[in-house]
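A protein chain is absent from this complex, but the other protein chains hold their places.
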Amino acid sequence: MANAADAHGHDAAHEHHPTAGTYWKVGIILTIITVWEVWAYYIPSLVASRIFIPMLLILSAVKFAIVVMFYMHLKYDHKLFRALFTGPLLVAMATVVGLLFLFGKVAVRLAA
Amino acid sequence: MATIAMPGRVEAAAPARPAEPTGVWSWITTVDHKRIGTLYLFTALFFFVVGGTEALVIRLQLMKPNMGIVSADMYNQLFTMHGTTMVFLVIMPLSAAFFNYLIPLQIGARDVAFPRLNAFSYWVYALGGVFITAPIFLSLAPNGGWFGYAPLTTTAYSPTLNIDFWVIGLQILGISSLAAAFNFITTIINMRAPGMHLMRMPIFTWMSFVVQFLVILAFPVITVALVFLLFDRFFGTNFYTIAAGADPLLWQHLFWIFGHPEVYILILPAFGLVSEVLPTYSRKPLFGYPVMVYSGILIGFLGFGVWAHHMFSVGMGPIADSIFSLTTMLIAIPTGVKILNWISTMWGGQIRFTTAMLFGIALVALFTMGGISGIMHSSAAADLQQTDSYFVVAHFHYVLFGGAIFGIFAGVYHYFPKMTGRFLDETLGKWHFWVFFVAMNLTFFPMHFSGLLGMPRRIYTYDAGQGWELFNMMASLGAFLQGAGMLIFFYNMWRSYRQPATAPADPWGAPTLEWTIPSPPPDYNFAKLPQVTSRYPLWDEKGREAMIQHRAGDRIPSAEELHIPMPKSTAKPFVVALFMTCMLASLIFLHVEGMATVGILATIAFALAMVGTLYSWLLSPLE
Partner (left out) sequence: MTTATLTADHGHTHGAGGAATPEHQPHHTTLGLDHRKIAIWAFIGSECMLFISLISTYLIYKGKSLVGPYPHEKWTDPNTGETFNAILNIPVTSASTFVLLMSSLAMVLAHNAVINRTGKAKWWLLTTILLGTGFLGFQAYEFTSFVHEGLTIKTNLFGSSFFTLTGFHGAHVTVGVLWLCTLLAIDLKRGLKPEDGLIVDLSALYWHFVDVVWIAIFTLVYLIP
């Protein structure tokens, strides 16, 4: 891995960033998702339904990923940075899931 | 960049090596990774004496039944500070001494990525160490165990200042470790000499690399747990208040999510050192280098999935117990792979039994014993019998003393000529080793038996007639024998200091980059950037000669003559560290009757002073 990177050296650091237009589009998408989330919160039948929490989790995950990929330009940057971020993020996710299991906040029911 | 001087004329009578700066001020302002490594080494050895003395008082108190050397309360402070000192002020900084000294040398770099941040890390550690250690002279030292279980450590059960010193002290030390970890990660990723791919990196650097990731992932968790405790104690929050519905296991989980990776933070650097020592004195490449790398990574990764095996006795239920039992058994596999590879490295080698080698071999043996008792604990059912008994004390002293400390001493004897240009005496070294080896086993082996006979941890005395007398007497004698071993070591160092510096660049016939340059290395390390073509450059038949940068009698040019820009010495990292430590230390006053306002004002004043100095640091150029 290091060898390949040695070869292109400095180019890797200065990948082309997206244009201002892309940033505005991303901003609009983020706004739409935020409006969607808040709107969903005000529909009692939706809040009561089983899809509400998964839907919110997915929406916020999408927002999270969009900001990280475009605004933090991980999509365009050196793969090292992707590794430095996703590695700890995965450990963090595993930790929170483990803790929620241990404190009985989530449970899996084995088929009877 | 401003320091690039005119090409200096080489005088006929130029000294054989450039003069080193001397004096206290030069040590306060140094940003040279080698000098900072030396500071870490000596500070950690000082705290080793402190923590060892605490252990000796403990062993004196437990020598016979119903002794009254210290009070129960002082005993609590002693065992708490013994653990805290050895973990945070001795083994971690001893490892940091080697990170500092060796990583840039092993990867062929001039210094670490952020030399001033490196000085900052050291000073935060040194000042934090003083802050957490000094209160013992006022009987105010932390007394809740090195794990500080809340709610026991909340104000309701520990109203005095003792725990405050622990909470704030650990926060200070955590900042030091985190800052160092970001620095070393960057250094290892980005400062390797041309040709040194990851799979050509010396194994010590590899294990250090894994450790830095463990630090950046584990320390934030204890930071949060300590912030909760601090808020509970100072501001009346309810994180650990059971009466308000808090869960008594929250602290334990957060602590051990940090605490178990911490165990690997302590042991992996020693594994790395031994993986340098064993091949050198067997004259054989490390057996299964890639497997050693992968097993190190796997140990680090799995280290985050086993934390609750410290908590089998709290009643987490059969599913959680089984899962953590299984992951714990699983982590024994990569560890066992390492043991096997070390033995295979020695197999068929031309073994030289130097002191460093003896310590290295002892690590393999003693760590295996500690590992086996560890596997016994991994069974939740068996652990219920052993938990909180001296059996556990025996287990972790085999892995941390027989493992980490023996590995570090292997490193000290191996690298002492590189660091100082002087040899440690081998005869005295072997005395040190054998005394230590016998004493270590005399101290900790009997604890297995007293533990199985039911002797609980952390009791300050016991009654006669329970079958524990002999084992405790043996352990106490062993502890004092260890003290004697340390005296031999210190005498050896002092003796070596009084002798001329005669060590050549590669006294042991070792294979990696740090042995291609003079002993001790000049401030700039490498006169020319090495081009790495293999894992063991000095063992290659072809290309070996080209790697050697220094031969006996060669004059060592100065950085100016070589046009190597060097970082400027500066006291700013020290000053920032001082203000930051004072800022956090002032929080103590919030708990002193009538001093809360003083505490708040002092904290704010020091915070402003720190930020001001920090700006001045960041706006001044490095070189």
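Chains: A and B, in written order; residue numbering restarts at 1 for each.
The working rule: a residue touches a chain if its C-beta (ideal position, glycine included) is under 8 Å from a C-beta of that chain, and two chains touch if they have at least 3 such contacts.
The structure presented is a predicted model; accordingly, all values stated were derived computationally and were not measured.
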Touch criterion as defined above, residue of B:Ala150, B:Met474 or B:Val576 at the omitted chain: B:Val576
Omitted-chain contact residue, chosen from B:Arg116, B:Arg233 or B:His397: B:Arg116
Interface residues of chain A (partner: the chain not displayed): 2, 5-6, 8-13, 17, 19-20, 23-24, 26-27, 30-31, 34, 37-38, 40-41, 47, 52-53, 56-57, 59-60, 63-64, 67-68, 70-72, 78, 80-81, 84-85, 87-89, 91-93, 95-96, 99-100, 103, 105
Absent chain, residues of chain B that touch it: 1, 4, 110, 113-117, 120, 175, 178-179, 181-183, 185-186, 189-194, 196, 216-221, 223-225, 227-228, 231, 235-239, 244-247, 250, 254, 257, 524, 528-529, 562-565, 567, 573, 576, 580, 610, 614-615, 617-618, 621-623
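Methods note: only the chains that are shown with their structure count from here on.
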Euclidean distance of C-alpha centroids - chain A vs chain B, Å: 36
Residues of chain B touching chain A in the complex: 189, 192, 194, 196-198, 213, 216-217, 221, 247, 249, 253, 257, 304-305, 308, 316, 320
Complex interface listing, chain A residues touching chain B: 1-3, 6, 80, 87-88, 91, 94-95, 98-99, 101-103
